[in-house]
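Inspection log for the structure reproduced underneath, given as structure tokens.
One chain of protein is taken out of this complex; the other chains stay put.
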């Protein structure tokens, strides 16, 4: 069953996308679909002007295109960045008023937790004591919200999420299923016999506004203070964030990344899938780390690194090319050694 | 407490395993155990004919052996592949009729979800609205089944699994605990200021028949269309499968593998543990990827690759051997440089 949509005129959408209209501006669209599958009422998008021939078979009602395409047989919204415009327009078409279902009779809410006017708490969700919930929060089945947690307005906590006591989650945050916020940080002191004594982990996790966190992610609470995910950052599935890490604004952490304790990321840092960062380092604004890389040192703003241990990306790419040639290099070396030895004998 | 078993005669088991009987074919077995711990009533198995001396101390009732072993002091089932025969025979011995416990009073089922005649839904499970359930489905405690999900017959959903709305799961599928099907794909469009706008993820996950999915796995729903796990594939724990990935029939994805968006695997692809695949590539039928490898390019059917970035496996193995010798190679190079410089001076 397709997701229901609503009817919006092209000029409203063009304004949202900061674009220009071409063709019948009275056109109204009701849905969003890829070029190939769009039908009547659908708006679609084309990223590259060079692929304009793709519009020939188009069966939808309008297309978002790059500025270079000026006119076509179908109404157009011409924009600087069709990809971004499509995301905004599709989101608007899907937007629905919040439906407050209240607290389901099969959910549990602890004492001294005030329920806002508009909220949805699904069956089998469990909310602790003295929890502070914003308006239009949605808490799905199986989610467990610890005592004294704070959750901002319009935040969605998906099924089977766990948020530990005292953690703070901002507004317009989405946390996907199975994710754990506020598990204990991994900290032990080891004695001479090799026994490990747990170092108490008494801090919290703070997630700021407009963050999205994928499924089965782990974010540990700080030893003291705060493990901090700043506004606008997007975290993919199965990412590990250790205690006292700070993730700056608008970072992208791709799936299965691991960040060790007390490491700090600036703004707009991008970590490729399965990359690992050691503890107590700082990555400046805009640093990019290749997939599967291992970063052991501070990285200056704007730099891109790759490899394990990580190198500047160009060095890594060139070295990686040579890696496969190592057996040939070894053979060449042996041959040259022999040749040099022969020269010496000849003398 | 050991798992209860039943009594089956060797000729039934030999037929199942496409094997030949040797010794007392009237023997009945009730259980399955390794050679070392088998007791009366147990059948066991021996993989290598060369280890036939292991049968000397055997205390069980029958043994599955390779064809090369023709006779012994104990009844034998002689087969081409003892490993496979053992799996089939052990499974049959453990097979029990489905016990339909119905929907537990502490479970929740949404409106317009029809409950089949034979089903087990455990306490604290939560099933959404308009869900379609096959016969003999088992849904364990804490599992959350979203609205309009479809689940085929004889499928087992273990404790604390989450299946997002509209996803489709086939028959005879097992999904282990903590796994999430249908979390949003990781897709954003970034504006010039570095802010990320979410691209709506409106597709689904489809899991075909006879698939097994391990614990704490994440399979994201497609942006549009379907993230598709085809029949017979087996996925280990903590695997990440991004939006719009297609996993062909009978693939094996070992633990902690990560597959980026829109990548396609053919049939019988094997991905070693912690391997990572970039997005939008295709791996042909039977491709094998070594553990911890990073695959960035299409791979032709039948190829085996290793390393990060991945190389043909022989190249990788030879290069990896040289890697540890790099310091020596560097010293050799320096020495030869000097020697060549001396030759030049001599001239």
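Letters are used for the chains, namely A and B, taken in the order the chains are written, and counting of residues starts over at 1 for each.
The criterion applied here is as follows: contacts are C-beta pairs under 8 Å (C-beta built on N, C-alpha and C of every residue); 3 or more make two chains touch, one makes a residue touch a chain.
Computed from a predicted structure; not experimentally measured.
Q: Thinking of the whole complex, not just what is shown, which of B:97, B:117 or B:324 touches the missing chain?
A: B:324
Q: Touching the hidden chain in the complete assembly: which of B:74, B:215 or B:311 does that?
A: The missing chain is touched by B:215.
Q: Applying the definition given at the start, please give the residues of subunit A touching the unseen chain.
A: Within subunit A, the residues touching the omitted chain are 108, 124-126, 130, 142-144, 146, 148, 160, 162, 164, 166, 178-180, 183-184, 186, 188-191, 194-200, 202, 216, 218, 220, 224, 238, 240, 242, 256, 258, 260, 274, 276, 278, 292, 294, 307-309, 311, 315-316, 318-319, 321-323, 325-326, 329, 332-333, 336, 339-340, 343, 346.
Q: Using the touch rule from the top, list residues of subunit B that touch the missing partner.
A: With respect to the unshown chain, the touching residues of subunit B are 1, 3, 32-34, 37, 81, 83-84, 86-88, 90-91, 94, 104, 106, 122-124, 140-142, 158-160, 174, 176-178, 212, 214-216, 232, 234, 236-238, 250, 252, 254-256, 267-268, 273-274, 291-292, 308, 320, 323-327, 329-330, 333, 336-337, 340, 343-344, 347.
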